[in-house]
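Note that one protein chain is taken out, while the other chains of the complex remain in position.
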Amino acid sequence: MKKYSGFSLFKHSLSHHENWQAAWRSPQPKKEYDVIIVGGGGHGLATAYYLAKVHGITNVAVLEKGYLGGGNTARNTTIVRSNYLWDEASKLYDHSLDLWKDLSQDLNYNVMFSQRGVLNLGHNLQDMRDIERRVNANRLNGIDGVVLNTAEVKEIVPIINDSQDIRYPVLGASWQATGGVARHDAVAWGFARGADSFGVDLIQQCEVLDIVTEEGAVVGVKTNQGFIGAKKVACVTAGNSGVMAAMVGLRLPIESRPLQALVSEPIKPIIDTVVMSNAVHAYVSQSDKGDLVIGAGTDSYNGYGQRGSFNIVEHTMSAICELFPMFSRVRMNRAWGGIVDTCPDACPIISKTSVKGLFFNCGWGTGGFKATPGSGNVFAHTLAHDEAHPLAAPFSIDRFSTGHLIDEHGAAGVAH
Amino acid sequence: MTNVDTSTSMESPLHHRVAHTNAANAGVVMKEDKFRGQLNLRGNPQDAAFTSAVEKVLGVALPMAPSSSVRNGDTVVYWLCPNEWLLIVASGTQGQVEADLRSAMDGQHIAVTDISSGQTLVNLSGTGVAELMQKSTVYDCHDSNFPVGKVVQTTFAKTGTTMCKLEDGSYDLVIRRSFSDYFFLWLQDASDEYGLSVS
Amino acid sequence: MIRINCPYCGEREHSEFTYGEDATRTTPDNDAPMEEWNKFVYERDNPAGEHIEYWHHAFGCRAWLKVQRNTITHDISWVGLPHENPEAAS
Partner (left out) sequence: MSGFRHGAGRLGDAQLNFTFDGKPMLARAGDTVASALLANGVEVVGRSFKYHRPRGVTSSGPEEAGALVTIGAGGKADPNARATMEPVTQGLEVFSQNCFPSPKFDLMSVNGLAGAILPGSLFSAGFYYKTFMWPAALWYKFYEPSIRAAAGMGVPPKVADPDIYDRIQMFCDVAVVGGGSAGLSAALSASQSGLRVVIFDEHNDLGGQLLNEANSDQNADLEQWRKDTIAALEAADNVTVLARAVCWGRFDGNMLAAHQSVDGKVRQNYIKVQAKKIIIAAGAIERPLVFGNNDKPNVMLASAARRMLNHYGTATGKMLAVFTNNDSAYQTAFDYSDAGIKVSAVVDSRQYPSEALVDGCMSRGITLHTQAVVTEAKGWQAVRSIEIADLAANGQSVSNRRRVACDVLAHSGGWTPQVQMAAHGGKPPIYDKTIAAFVVGDQAPDTYSVGAAEGENGLLAGVAQALEAAKAACAELGGTAGAVTAPPQDRDGATNIVPLWSVPAKGKQLVDIQHDVTAADVVQSHSEGFVSVEHLKRYTTLGMANDQGRTSNVNALAIMAECRGVSIAEAGTTRFRAPIAPVSMGGFAGREIGKHFKPVRRTPMQEWHEKAGAVFVQAGMYMRPQYYPQAGETIDDAYERETEHVRKKVGICDVTSLGKIEIVGPDAAEFLDRVYINMFSTLKVGKARYGVMLREDGIVYDDGTTSRFAEDRFFMTTTTAKAGPVMAYLERCLEIDWPELKVRVSSVSERWGAMAVAGPDARATLTAAFPSVDFSNEAFPFMGVVHAEHNGAKLVILRISFSGEMAYEVYATSEHATDIWQTVVDAGQAYDIVPYGLETLGALRIEKGHVTGAELDGRVTLGDVHMDGMASKKKWFVGKNLKQREGMVHPDRPQLVGLKSVDPRTPISTGSILVTEANATAGADKQGWVSSMTYSPELGSFIALGFLRGGKDRIGERIYAAYPVKGKNVEVEVVSNHFVDPTNDRVKG
């Protein structure tokens, strides 16, 4: 792998940038791999990267039916934070946040991770009580966080509407300074380039048509490029997990729904942190390019159409204009929908299944992007050792039958 | 109009808004038809005993066609669902009507619920109403889709309503009591460019 | 916007309705084993394609409806009452 640097960029500029090598190979699938990862999104590519880097397992294929990072990795609002309520969740997301910190250097790929801080606004007394409880719990988990009052929020976001006689006045917020955003596409590309450099085969336009099992154990997958063997198959197919599970007759506690987001035209810097409000369903930050990146809610009904009900966007726009009345003249430039797999307790499933050698990493709902490195990291461990990484253990699929649920509604909300 | 009970002890949901200063030649005119008796009636439309009993009490047959209504002086009946109707009767008579219905249908599996004080009847008329409706409801109010006498349950801004179009092209809207103030505030804004008059 | 043809009220915009849930689940007997109840409460087919589901006409006649909708195209091929079923239910 040729190293990227300011110098290499300069050097290539002398040759009209005509000699850059490909970021990754485009190999033909082998007959058999040690591990097949289904899904070339951020989580799948991160899993492959850590399998190779941490566990030395490099005979790995990532099968992507479209193009790398083309699913939810390409369709989210890129928010990274770890201030969840319950220990299980906050520890997992914080593990991820730790990995984010040096990810650009680790991958030799600038994922533009930017710790500009995340505000979760509170609009009524119960909001504030929940925020205080959550931040207190975070602090006792070693996660940074403070509770701000209206004036302190206004200091961080001077343009926010701090009037107290609006319908949902800003009473305060939780503030995680170490949270932030990243360049979502670059995360997938960086992990892809990294995994490829360890010899992992990234196979695009390769759709898995069936998961093949013998005596209750996985032996490989049937794809549009033929059969590919593997004793371990890991499904990391957000937005398609139910469909994958059905291939082996499994049914998951998951429903798939569109989650919408949109960006404005590029404007000069006006908001340099992430502002989230579960109560009014609005999430906004400004990208380095200058776009306002705005997240809306999920549809109330199942959908796989990568486009959602427009009422949701209308509601979010009202909320944005309520919080930031000057944005009403700013224009929406692009809007899209991603398909999120949501579990009843708003927590993911990182788990073995009743089928030997078949693993699932899914159900991240609206919050999967922030978990990308952590998810890949603990899932790689789970695949390598055939048993759950300690941080992944609570997210086993068994929790639904035992009743040991981790209800992150509220903390997760429709948070991105 | 109906014989409104002027007893000072009663307050209509919009009583605090009638003092609103009226715009000259307003494009939207709102009238609250206060204190009308309103009953929710549930029963089996296939049951002749039921339908005839109701007809005896009300003096009109229950409307059976979806989204239809019947009128007889102060008595109006809205079809809400195949087994549900809204009876709007003269102010103060709802108690008697309820009692009569109960005795007329004794032993039948029906439900009569007095909801008079829970909602109010508002009439919207004027040259601006058509546009106002386009801003306020997701229902197509064009005569070709919403003829006179039709009853439509739908959304109005961010609350719900049951509305009926009258001969004069105006609309009767049933509005829930706790939302009626919001309804008014919305009306005030949405009819800004036409001018609003309230009585 | 999705429009649902309510058998009582006619075709209406979906903002008049609230989504209920998957209508293909069958409730276990009251004394069925817990495993069965677990599957019933949590597991879903969650198909990409034809889906039979309940909707509540909350801002209309308040009837609960059974709807066959394609979850990819959002095309609605059938609407009925809770105890009816589409002929071509797939």
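We just call them A, B and C in the order they show up, numbering each chain from 1.
Quick note on the criterion: a residue touches a chain if its C-beta (ideal position, glycine included) is under 8 Å from a C-beta of that chain, and two chains touch if they have at least 3 such contacts.
Note that the structure is a prediction, hence the values are computed from the model and not measured.
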Touch with the omitted chain, as defined above, among A:Asn59, A:Gln225, A:Ser300 or A:Ser401: A:Ser401
On subunit C, residues whose C-beta touches the chain left out of the figure: 1-3, 13, 18, 20, 27-28, 30-32, 34, 37-38, 40-42, 54, 56, 58, 62-64, 73-74, 82-83
Touching residues on subunit B - with respect to the absent chain: 5, 7, 9-13, 16, 35, 40, 42, 109-111, 113-119, 131, 134-135, 137-138, 140, 142, 144-145, 157-159, 176-182, 185-186, 189-190, 192-193
Footprint left on subunit A by the chain that the document does not show: 4-6, 8-10, 12-24, 26, 66-68, 70, 74, 87, 102, 104-105, 108-112, 114-115, 123-126, 129-137, 139-142, 145-147, 159, 161, 166-168, 183, 185-186, 189-190, 204, 264-270, 272, 280, 288-290, 307, 310, 313-314, 317-322, 325-336, 344, 399, 401-405, 407, 409-410
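Everything below uses one rule, namely that only the chains that are shown with their structure count from here on.
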Pair with more cross-chain C-beta pairs in contact, given A-C and B-C: A-C
For subunit A paired with subunit B, centre-to-centre distance based on mean C-alpha positions, whole Å: 50
Distance from subunit C to subunit B - Cα centre to Cα centre, in angstrom: 31
Two or more partner chains touched - positions in subunit B: none
Subunit C partner contacts - residues on subunit B that touch it in the complex: 66-67, 80-82, 84, 138-139, 152-155, 160
For the subunit C and subunit B complex, residues of the former touching the latter: 8-10, 12-13, 15-16, 58-63
In the complex, subunit A residues that touch subunit C: 240, 242-243, 246, 251-256, 300-305, 309-311, 344, 400-401
